[in-house]
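All protein chains of the complex are present and in place, except for one that has been dropped.
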Amino acid sequence: MNKRNEVLLQGNEACAMGALAAGMRFFAGYPITPSTEIAEFLAAELPKLNGTFIQMEDEISSMGAIIGASLAGTKSMTATSGPGFSLMQENIGFASMAEVPCVVVNVMRGGPSTGMPTRPSQGDVMQSRWGTHGDHPAIVLCPKSVLECYTLTVRAFNLAEKYRTPVIVLMDGIVGHMWENIEIPHTHEVIDRAKPTVPPEWYHPYEKLPAGNITPLAPFGQGYRYHVTGMVHDRSGFPTLDHGEVELCLKSITNKIKNNLHDIINIEEYLLKDADICVVAYGSVARSARSAVNIARKEGIKAGMLRPITLWPFPRFHLEGIANRVKTFVVPEMNLGQVYGEVLKSGPKKAVRVTRIDGELITPDQIVSKIQEVSS
Amino acid sequence: MFISMTKKNDEPLHIFSSWCKQCGICIAICPKKVLEKGNDGYPYAARPEDCILCGMCDAHCPDYAITLQAKHEVKEEGEHE
Partner (left out) sequence: MMRTTEAIYKYLRPDKKFPHVWCPGCGIGIVMGALVRAIENTELTKDEIVLVSGIGCSGRISTYLDFNTLHTTHGRALTFATGIKLANPELTVITVMGDGDATAIGGNHLIHACRRNIDINSIIINNNIYGMTGGQYSPTTPMERKASTAKYGSIEKPFDICKLVESCGATFVARGTSFHAKMLDAIMLRALNHKGFSVVEAMSQCPVQYGRRNKLGTPMDMMQWFKDNSVSSPVFDKIPPDEVDEQFPVGVLVNKEDREYIDRYRDIVKKAGGEVH
């Protein structure tokens, strides 16, 4: 590796740089710890690219603004933390329903409510999945390093464009504020907004295409006049209460994710082939988990790790496969067991959790002692 | 200005009853009291000859159910279709 290409970056900065590399040219946000550096970085960088940075009056409006910008054809993003993420839920639901691509970064801090603004947490795992009302799709990516803050943000934009849906980058306060030397990838896939191939009079923004292909979203102002609503709508975008149309609409927004799990789900497996104990960890905790696995191996315990990089849709099938092979799952997380509950759904012989909600990182030692406990 | 009213018996306005919700605004707002409520509940031009094509009914119909006949339109001098 050519060391000279390495730069010292903070996770939040890397996330912002990833967004720019993905072609994001519109950011709207509201100050909140520990995500603010993303906004600050983009306030400086976006104008240089003739992009737009705007600090809105709250997170509700930030989310509305990025949806509007996306409808006008610009890749857009917002970044926030727990309380702000709660405020965004209303319009995240709108983006899901109206199928508008956009990226929401949530740098998790201790909750509930104002909680611990300056302390990390993983308490928003379920909010990122079920925060908005109704049955809706969710794609949530969870980086563990500064490099991944960059690469997963690029991927978030690609998935958002490909599946016409909001994508959430779920960082935690540790990853967001961590500094690491990273080599910025020079080549990465960037998926740009597909253009309609049909003339305006044939265009239906919510047409269900064969083979699960998704109708391209025409930007406002280019001759494809259509209606966008948060109401259940038919293929042309107009509100409907027709039973068949309603079901088609609601199933299609979730099925486009469900039918493409192989493409969307991304995991990391570490020393799992012969493992008796599988540690399931994500985000910054996965760093401790990896160390814990190494320590346990030195002690002769066959431990391994599964790291969901795509947290939602949850890699249930991977877990089910592993559940048949391992004796015990150990699930360390900085909450009271939100992913642990998902692990239980995979039908494990045994699963235990290591939880921590005092605002401190889960250490390798904590995980090691749990591994020792279950292996003895 | 002249009014190009060619046939005296022509209705100056047309009520599109499938959009009309019988709110009565047109009847009440007409300065010449041209309109009346018919037996079917819909307005009709009871005194079409009094219509001055002012457009009050057209501009105030919340349901766009009144059309002033184009051939009765007030035209500027020298303007012909």
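Read from first to last, the chains carry the letters A and B; within each, the first residue is number 1.
In the analysis below, a residue touches a chain if its C-beta (ideal position, glycine included) is under 8 Å from a C-beta of that chain, and two chains touch if they have at least 3 such contacts.
What you see is a predicted model; the values in this text were computed from it and never measured.
**Student:** Decide which residue listed in A:I66, A:V105, A:L147 or A:V374 touches the omitted chain of the complex.
**Tutor:** Of these options, the touching residue for the absent chain is A:I66.
**Student:** Going by the contact rule already stated, which one of A:T36, A:N91 or A:N106 would touch the omitted chain in the full complex?
**Tutor:** Of the candidates A:T36, A:N91 or A:N106, A:N91 is in touch with the missing chain.
**Student:** Looking at A:M116, A:V228 or A:I295, which residue reaches the missing chain?
**Tutor:** Checking each option in A:M116, A:V228 or A:I295, the one touching the absent chain turns out to be A:V228.
**Student:** For subunit A, which residues lie in contact with the unshown chain of the complex?
**Tutor:** Counting over the whole complex, subunit A touches the hidden chain at residues 25-26, 28, 44, 47-50, 52, 54, 56-58, 60-74, 76, 90-91, 94, 219-223, 225-231, 236, 238-239.
**Student:** Tell me, which residues in subunit B touch the chain that this view leaves out?
**Tutor:** 18-19, 21-25, 28-29, 55, 58-64, 66-68, 73
Convention: only the chains that are shown with their structure count from here on.
**Student:** For subunit A and subunit B, let me know how many angstrom lie between their CA-based centres, rounded off.
**Tutor:** The separation of the two C-alpha centroids amounts to 60 Å.
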